[in-house]
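Heads up, one of the protein chains got dropped from this complex, but the rest are sitting where they should.
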Amino acid sequence: MTTPAIRNDWAVMAIFTVAVLTAPLWLAPIGANYPDLLQKFAIFGIFAIGFNILFGLTGYLSFGHAVFLGVGSYTAVWSFKLLTMNVIPAVILGTVMGGVFAVLIGYVSLRRSGIYFSILTLAFAQMSYNLAYSVLTPITNGETGLQLTQQDPRILDGPAGEGLPSTTLFGLEMSGYSGFYFCAVMLILAFYISLRIFRSPFGLKLQAIKSNQTRMKYTGFNTKPYLLVAFVISGMFAGLAGSLMAVTDPLAGAERMQWTASGEVVLMTILGGTGTLIGPLLGVGIIKYFENIFSALNEATLHAFFSFMPDWLANVMVAISSQFVGEGWHLTLGVLFMLVVIFLPGGVMEGIRRMTAAVRNLSKQKPTELEPKEAEG
Amino acid sequence: MSENNIVLSIKGVNKTFGGLQALGDINLEIEEGKTHAIIGPNGAGKSTLLNVCIGRLVPDTGTVEFAGKNMIGMQPHDINHAGMVRVFQTPEIFPDLTVLQNVMVPALAKRDGIFKFNAFSSLSAENNIEEEAAQMLDDLGLGAIKTHQAGSMSRGDKRRLELCMGLIQHPRLLLLDEPTAGMARHDTNRTVELLKEIKERGMTKIIIEHDMHVVFSLADKISVLAQGRIIASGTPDEIRGNPKVQEAYLGGAEL
Partner (left out) sequence: MAAGQLAGRQFPSISHLTVWTVMDALILQLLNGLDKGGAYALIALGLTLVFGTLGVVNFAHGALFMLGAFCAVTLQNVLTISKKVKDESITFFDAYKETPYLEIWWGDTGAAIIDWVVPISIILAIPIMLAIGVAMERGLIRHFYKRPHAEQILVTFGLAIVLQEIIKSFFGANPIPTPAPDIISGSANIGMMLGLGESLVYPWWRLIYLLFAGVVIFAVFAFLQFTTFGMVVRAGMQDRETVGLLGINVERRFTIVFGIAAIVAGLAGVMYAPILPPDYHMGMDFLVLSFVVVVVGGMGSLPGAVAAGFLLGILQSFASMTEVKAILPGIDQIIIYLVAVVILLTRPRGLMGRKGVMED
């Protein structure tokens, strides 16, 4: 019983690793293989995987997870400014700071559950966002955002050369595909941790808390530390994602902490399938890919697309569809969001499950349909 | 009977809800290894009494001593680990988990304590826990549906699952709140057999029950609760012959 299950986990990891590392190849046919987008997939993938550990396993809906993303970014940029352009300390410090903030916010917010928990996390997120824009300007550089300058000390690096330095991994520049591969390794690590948690007794207990928290208490568990640990882990994932954003582009702004950013990760997780391992990643892939495609479209490309139609019809189609592309991408996102919640609360993963079930039923039904006929005959 | 044999001792417990006295001066001692039934009409305060025992309610006055320790004000999870476990009347299960997982969770509680960060050990390596849970399910006739989602079970099955979840923790004192309510006759008989068996293993039980057949075939001692007070306590035979009980509770009906 034991061995096949564990072997199964390793197979999942092997497939996942190969899939991530070869992403530049198999995403080429849909035009999603350029480094910028690949980096986004990986970074938001980590963010969503982490969010899913909290929301998917415990059912606690946090509306403030973007704080940890922002904290991770700021920390990483400060590491670039003060210590070194090497990404390792930046990533470690960003993750740790995400965790520290998660301990503070989580400890207070987890004293309440349900909608009250959501509002508390939202309140903390708004506080952080507002403070980052106002009094914390010396740390965050306010609206301009925190950037590298030539005057930065960078005490671990040698004397600065010409221009602004770029982020490196022991000399290897973290731009383009090398940046993606660095993020990809982090994503694989994050996925591995998430897989282990999902398949562990700890994960089962978290799911039990989601199912019936009161019962958990009378079963002999102190649910608070379980929730806090899940919250902190997901905060650290967000911190890691935030620091990776700074790795690929050494810049941090407060808008990363806005509650709409928190809403985005909720959306990606739901769209893919809350509480499933792969779901959040699918959600990230779909949203980031279509965001990329849709926001690049404009009326000219739409005209070209509808050119096979008669002119008047093409104009109507362009007029309608142009509302959903380019600047209007958020409208598409909102509509998509509503449709998923209304018709497919389990997300894409539930869609896939329903479809395979339907196919299985179909193939099963054929023989049973024949039987009554034979009986009649 | 020496003092040592008393597992649970309830002394002078009072509880009022907005002027309504739910429990009035309850004194009760439960002996190790015995099955103590609490009977009484609806609203007599039986469930309130259990809730006080497991820390869901804090009494206005009085003490609840379990194994020599005062339980008042203790967290529910600590009371659980002290060895007092309750089986709920309305099934409190984990509806989203499988039947097997429902039993594994309390088994993990017994082993891991109130908190253990075992996020990197594999659930599928928990052979002992899983086997024990599966065995328990087989014993209660739920083995065939152990992979089903618990929320989709019939009410009677949920009751039995509840019992499993309580029994797997091998508590020193098991509190059973109407364990056979909502069960079909043959299921009831089966549960009674099972409870008799665990009685032979020496588990102490408090049982609240309406079904007199169940009460008299299981209980070593019976306390009768009416309007928040214990009006009689004694062996089944004593209770059967007690005119006060017949009048107050059974309305003169033959037991």
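Annotations
Order as written gives the chain letters A and B; numbering starts at 1 within each chain.
What we mean here is this: contacts are C-beta pairs under 8 Å (C-beta built on N, C-alpha and C of every residue); 3 or more make two chains touch, one makes a residue touch a chain.
Bear in mind that the values here come from a model prediction, so they are computed numbers and not experimental data.
In the full assembly, the chain not pictured is in contact with A, by the touch criterion defined above. Within the set A:204, A:270 or A:348, the residue that contacts the chain not displayed is A:270.
From the options A:39, A:84, A:141 or A:213, the residue with contact to the unseen chain in the full assembly is A:213. Contact with the chain that does not appear here is found for just one residue of A:30, A:300 or A:342, A:342. Between the chain not shown and the residues A:21, A:88, A:103 or A:136, the one that touches is A:136. Residues 59, 61, 108, 111-116, 118-120, 122-124, 126-127, 130-131, 133-136, 213-214, 259-260, 263, 266-267, 270, 323, 327-328, 330-331, 333-335, 337-338, 341-342, 345 of subunit A touch the missing chain (whole complex, contact as defined above).
Simple rule for what comes next: only the chains that are shown with their structure count from here on.
The mean-CA centres of subunit A and subunit B are about 45 angstrom from one another, to the nearest whole unit. Subunit A meets subunit B in the complex at residues 1-2, 5-6, 9, 196-197, 199-205, 207-208, 210-212, 214-222, 225-226, 229, 233. Per the touch definition, subunit B reaches subunit A in the complex via residues 54, 56, 75-77, 80-81, 85-86, 88, 92-97, 101, 104-106, 108-110, 112-127, 129-130, 165, 169.
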